[in-house]
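Below is the structure I would like to discuss, written out as structure tokens.
The complex is shown incomplete by one protein chain, all other protein chains being positioned as in the whole.
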Amino acid sequence: MNRQQGEQPVLISLPPAMATSSQFTRQLGCIRPLMKPQLFIQPQISRRSITSAFTPKPEPVPFPTTIPEQFLSQIPDRFRPHAPKKLKIYPPPPSAHAKCKDPIATVTESQLAVLDPTGERRALFDYRRSARSVKVGDILRVTFKNGDPFSGVCLSIKLRGIDTSFLLRNELTRVGVEMSVKAFSPNVESVEIVKRTEKRKRRARLYYMRKPKHDMRSVENIVSNYLRQKSALTGQRSANRKKR
Amino acid sequence: MIQLKTMLNCIDNSGAAVVECVNVLKKKRPATVGDRIVVVVQKQRNFGADSTGNSGIANKVRRGDIRHAVVVRARKEMQRPDGSLVKFDDNACVLVNKSGDPIGTRMNGVVATELRGRQWSKILSLAPMHV
């Protein structure tokens, strides 16, 4: 009960069940208004003191150089006198990737050096770069290593590095025959342009020429004419070829 | 890609003109050049006038006959070892007997060179042209 009396100025209300204590509050009720302003003013003063008072920034205390052994575990690693050694990072060996950024091109080049040492065949089909190359719509004659020739109109040229190929279409014994030939195949002995197209074709792939309406039919006559002319010009060698 | 129901041209002088594939032998896939197939003769070659002239040839097969045949041209392109592709504008075959000899004696039309690798050299030699 004594403790409760002491606390009374702070307590605003007490449970009504405690009849004895409520009597005390009623007696001391007149003090309450006197106490309140005092409580209110006091924090204001203290706050003002915080804002107005100037406290200089504390000087940085230098880290003690000598610390007893037993306190070392309490401070961060970097402040300890014997910080863990820095890992030795080894430099990488010379990179093959940096040396050879495009291995596919490297492989292609090494192949072309064997299959097309003069670069002639490459120039013949690289229609993007060389102006004298084969264009779609031209009539070509391919001679293979085993001796069979094949001639036809060029429907498309696919530039794919070592796999560069061209598609020829002809009609043999009234049956359409198409042959896609790899330009750099070692089986291809020679590629000749029999006749160039009169007008530049407006398409890269002349697949419409498979339709009966646009089909060129057989090009054998044009090719045989060309071979005759050629044999007249060069003589014996081409005549032999014609026989085949 | 010759399979059941594929119609092929018959390019020999056995008397058949158009045949229909009813079975592909020795493989589970569509037939291509050099494969042996079973066919039904659907159309005979001008049996009217010519049959009297060279009846021995024209009468070798009749419409509805079931025969073995070898595919000699295919519309599906085939790849050669050097990466080149060959394709024809039609599917064609040559009729053969059970022992593998061609029924006809002459052939008209180009055939594929792949026949040589498949032991069909006889057909290849009969053909006027090969690619």
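As written, the chain order gives the labels A and B, with residue 1 at the start of each chain.
Methods note: a residue touches a chain if its C-beta (ideal position, glycine included) is under 8 Å from a C-beta of that chain, and two chains touch if they have at least 3 such contacts.
Everything below uses one rule, namely that contacts and distances are computed from a predicted model.
Look at the chain that isn't drawn here: its UniProt entry, checked against "Large ribosomal subunit protein uL3m", "Ribonuclease P protein subunit p30", "Defective in cullin neddylation protein" or "Phosphatidylinositol N-acetylglucosaminyltransferase subunit A", names it "Large ribosomal subunit protein uL3m". By the touch rule given at the top, the unshown chain touches A, B in the complete complex. Checked against the full complex, the one of A:Ile67, A:Leu115, A:Leu159 or A:Ile193 touching the unshown chain is A:Leu115.
Across A:Ile89, A:Ala131 or A:Leu233, the single residue that touches the chain missing here is A:Ile89.
When the full complex is taken into account, the listed residue touching the unshown chain is A:Pro186, out of A:Pro64, A:Gly119, A:Pro186 or A:Gly235.
Think of the hidden chain as still there; on chain B it touches residues 81-83.
Seen from chain A, the chain kept out of the figure touches residues 87-97, 99-100, 103-104, 106-108, 110-111, 114-115, 145, 161-163, 182, 184-187.
By definition in this document, only the chains that are shown with their structure count from here on.
One simple way to say how far apart two chains are is to compare their mean CA positions; for chain A and chain B this gives 52 Å. Every residue of chain A that touches chain B in the complex is listed here, in rising order: 148, 150, 163, 165, 172-182, 185-187, 210. Chain B meets chain A in the complex at residues 73, 77, 82-90, 92, 108-110, 113, 128-129, 131.
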